[in-house]
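Here we show just some of the chains, and they stay where they sit in the whole.
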Amino acid sequence: MPPRKPGRHFFANPGPTNIPDSVLRAMDRPTLDFMEADFLEIYDTARAGLQKLLFHGGEIFFYAATGHGAWEATMVNLFSPGDTVLIIGGGYFSSAWAALTEKFGIHVDLMEVDWRRGADIAQIHEKLAADKSHKIKAVCAVHNETSTSVVLPLPDIRAALNDARHPALFLADTISSLGCFEFRMADWGIDAVVGGSQKGLMLPAGLAFTAAGPRALEAHKNSTCAKFYFDWTAMLGRRFRSFTGTVPIVPFFGMAESLRLIEEEGLPNVWSRHARLAGATRAAAAAWASAAGGVELYCQDPSRYSNSVTTILTPEHINADSLREILREQFNVSTGGGLADLNGKVFRIGHMGDLNEPMILGTLAAVEMALTRANIPHGNGINAAMEALNGA
Amino acid sequence: MPPRKPGRHFFANPGPTNIPDSVLRAMDRPTLDFMEADFLEIYDTARAGLQKLLFHGGEIFFYAATGHGAWEATMVNLFSPGDTVLIIGGGYFSSAWAALTEKFGIHVDLMEVDWRRGADIAQIHEKLAADKSHKIKAVCAVHNETSTSVVLPLPDIRAALNDARHPALFLADTISSLGCFEFRMADWGIDAVVGGSQKGLMLPAGLAFTAAGPRALEAHKNSTCAKFYFDWTAMLGRRFRSFTGTVPIVPFFGMAESLRLIEEEGLPNVWSRHARLAGATRAAAAAWASAAGGVELYCQDPSRYSNSVTTILTPEHINADSLREILREQFNVSTGGGLADLNGKVFRIGHMGDLNEPMILGTLAAVEMALTRANIPHGNGINAAMEALNGA
Amino acid sequence: MPPRKPGRHFFANPGPTNIPDSVLRAMDRPTLDFMEADFLEIYDTARAGLQKLLFHGGEIFFYAATGHGAWEATMVNLFSPGDTVLIIGGGYFSSAWAALTEKFGIHVDLMEVDWRRGADIAQIHEKLAADKSHKIKAVCAVHNETSTSVVLPLPDIRAALNDARHPALFLADTISSLGCFEFRMADWGIDAVVGGSQKGLMLPAGLAFTAAGPRALEAHKNSTCAKFYFDWTAMLGRRFRSFTGTVPIVPFFGMAESLRLIEEEGLPNVWSRHARLAGATRAAAAAWASAAGGVELYCQDPSRYSNSVTTILTPEHINADSLREILREQFNVSTGGGLADLNGKVFRIGHMGDLNEPMILGTLAAVEMALTRANIPHGNGINAAMEALNGA
């Protein structure tokens, strides 16, 4: 192992996220038969808590998988080769969703959009209205595009579907929004939700899920994609209504605890805390950006700012990763890099999950010092963040 | 939660297995970016250690998945719809392997065998020799059939392939053998190996893998099965040559430690310890079986006894699960139940992973007391086990 | 570090004891100011739970110390140089109590007794009756003498005090009895109790305490022994009514959990479990002893058998420690050795705290195998233990 850097590691990568100690401890436990009463109770508690977090009363299919596995599971269970789906572009993750979908013979209409503003709702409406034959089987939206830090207003997309009287399923990827800011599956008319353990749920990566509403379960019956590991029909016949093979017990002990922490804090308080800390981050970024030749907020539409992550453009001549290296090597702070086309051009500050004021302020102060060390002109971000938090 | 039963839980279920405390502690750690140097080093260490354990110098594709996921990954990466594979039956797991394979349009020739003795090598040879057109693309064997506790002699199968000059790939499922008794991928001419984290590797469930030799990698190039999450080609282009999506770091910190423990003990010592404790278990079972109307060893071929699990038949009028319930409720001992057709007819004592003499003796004494409480006639098993261990 | 021995370590030393995983996890937590509300609540909960366990409504003075420190604290807070106390002998620990007391200028009348039977109550009565001038300020009894496994009937000693109308304080050392078998401070008229964390409380060593009733607190006012670290008067003025210096928070998080476990199981059930497992141990020992030239139970008065530890004499020509070494090196089982005069002559099996049937049976089976390997003649102990547990 490389020598440990002293002090606590500041993990400001937009996922995975910081895991509360009590969640880590809940997962640090001996093996148990997954059919034991102890586990069944924990499982049912965690599942019910997750339904509550989703505002969803229906099925949740859990997989031992990453979020990409949950995407695949969702598509192969809902659609058939030859079907067409509309995926709203806007960043690395929506593109990846499209790419995987095509692998299974499903046609994808990937709507191209300005990555710095996110999709135009009117354009979505137009597409749906034009699809008189209802060829589009589903509209797929990434709620919070983690690569760009742009949020899509899901209720507006539902309104577009309703207005166009289009019967397409509405699918949302909430991997980096759930547990961070408002999301309501049932109220917003979302038929299937893809989620993962490693962000707002404050757990390690490796558990992912699809929440499926009644229309999704109905659509599943007609799906002909080949599947086994991710097959919902088989899952519905098992005790856990989830999983193929050995049920991993560890994440559920963690999830029961992380959902208990969210419940104890109160979900609206969790959301407002994320808003507050995100606001401080953006205040710092705006102040840094005030200097000519400096950084810039990537998202250009303030109504779509993300409360879980902030993507920041570095000046053209500066590789964002060199800034990240200063942060990592000199300050023990981990930030996210740019994905695909944004590689080297942006860095991303994650502010989701188990976070508070001194954590984000320590991170922002380190970023500001790194800007200084990298000779990037910048305004006084840390004071702006403190003022934002103090409501000034 | 139901009230905790006092004292340590004796986990004698044939997987998952007991996790050493130092492995649990290694996994109880804060989040880290999976691209951090600290993790890269751990990952590379764990991967190299696993190659050594497998006696394999080639690729290992890791998945966030259960063992069933690794099966699926292996089949969809190696074959194409319309291909034919020979799966050697013999228990619940070989049947499941066959069932999943067929889901992807691959024809399965499931060789039926006597579950209590395992496959006849001559019959395998015959099948291969008869396949003059080499329609059979692969021979698939479950090394240790966890449901029946019957071991297949993989070198004999390789010899049959060689003797028949058949070019089929040779695939082995080592989920419940690797790290428990002898397995040598390269020496035994095995082209692809399916393994999981939760047995001999002494880790929680949720990580699985395929080790792929050169012929498997070559075959992969022609595979046309639809795939994304499990796609090897995409994996080969990534830093980790594994995984789709966020790399789960936790199991690798655990694996580095569990492989260090195996290395420290010495693999031959690990194998001989398994043999010794398995021998004691079978000695107890044989002694119990000496009473008329009592239990019986399921496996009828002593040359195929498993050193990782022992399946025991209960008398016809006794539901094996009632015995397991006594063990669980009155003794805090967890054993495995019968799978599929064997449900209620057998119980299974796992003796794999992190186990020693007093652990197995405590388990066997509890089983013997449970036999008494369930009014099942039995001889003196515990003394037989002690004598076996004392070399009497 | 020496290489780890595979499998779980069987800790059958009579203290410290096995610590439940949930207690270990409760103590595995970051630092906290001991004046924080979180800690105050845990502290008060643990203290109230300990009062309940003691059947005591008064003060508890906690010390960062071993049990020896609590002895010292108790003596220097209650007495003055020149005072006389009666200490009931019977083993290593009562002798040590006497030795320490004398260090502080307090005269000790150490009543000599047959170590294999414990004190004669009549003799105690006689001593007290003879002390017309009430020179004896206290009667000090070790409830469970851990070195010999002989229990003193405390209510009988209280009766002797009452009968003799003697005003001496009654002090009990419950270090290896509390939480293991019946003890009732108030009902039994005990004025001060010395206890430690590392046995029935299932915590690591390092925390000890004195529970003080009203007569002890009154006596304290007249004590002139020099003291600072252990001074009760100063403690009574602090928030915690305990401790000098930084309050160690870790053991209280553990104690809150261990007392919760005891409460959940039910104290009478905890006592009967200890009785049951102790009975099995003695049944094994009796069976081993049935062979000529073999081992022998040390305690010769069955009415005083200990339910927390069993001391076993080895044959004269056998050093008990060689047997213990076989257990440790070949079976990963730790037993206790003989203390002082008993060194090399006895070994001790601890059966206190977080223990169940398979744990004790695994231990006893290992002891029996070690007897075989050491060529010590022995009967069939493990079967006797199993029969005892099965109520045969």
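We just call them A, B and C in the order they show up, numbering each chain from 1.
Everything that follows uses one rule, which is that a contact is a pair of C-beta atoms (placed from the backbone, for glycine too) under 8 Å apart; a residue touches a chain by one contact, two chains touch by 3 or more.
Bear in mind the structure is a predicted one, so any value in this text is a computation, not a measurement.
Here 3 copies are displayed; the structure file describes the full homo-oligomeric complex as 4 copies.
In this section, only the chains that are shown with their structure count from here on.
With each centre defined as the average position of its C-alpha atoms, the distance from subunit A to subunit C rounds to 54 Å.
If you average the Cα atoms of subunit B and of subunit C, the two centres end up 45 Å apart. In terms of their C-alpha centroids, the spacing between subunit A and subunit B amounts to 35 Å. In subunit C, the residues touching two or more other chains are 28. Those residues of subunit C that touch subunit B in the shared complex are 3-8, 10, 18, 20, 22, 28, 261, 264-265, 270, 273, 330-333, 354-363, 365-366, 368-369, 372-373, 380, 382-383, 386, 389-390. Contact residues of subunit C toward subunit A in the complex are 21, 25-26, 28-30. For subunit B in complex with subunit A, the touching residues are 1-2, 4, 8-9, 11, 13, 15-19, 24-25, 27-33, 36-38, 41-42, 63-69, 72, 99-100, 103-105, 196, 198, 204-207, 225-229, 231, 243-251, 328, 334.
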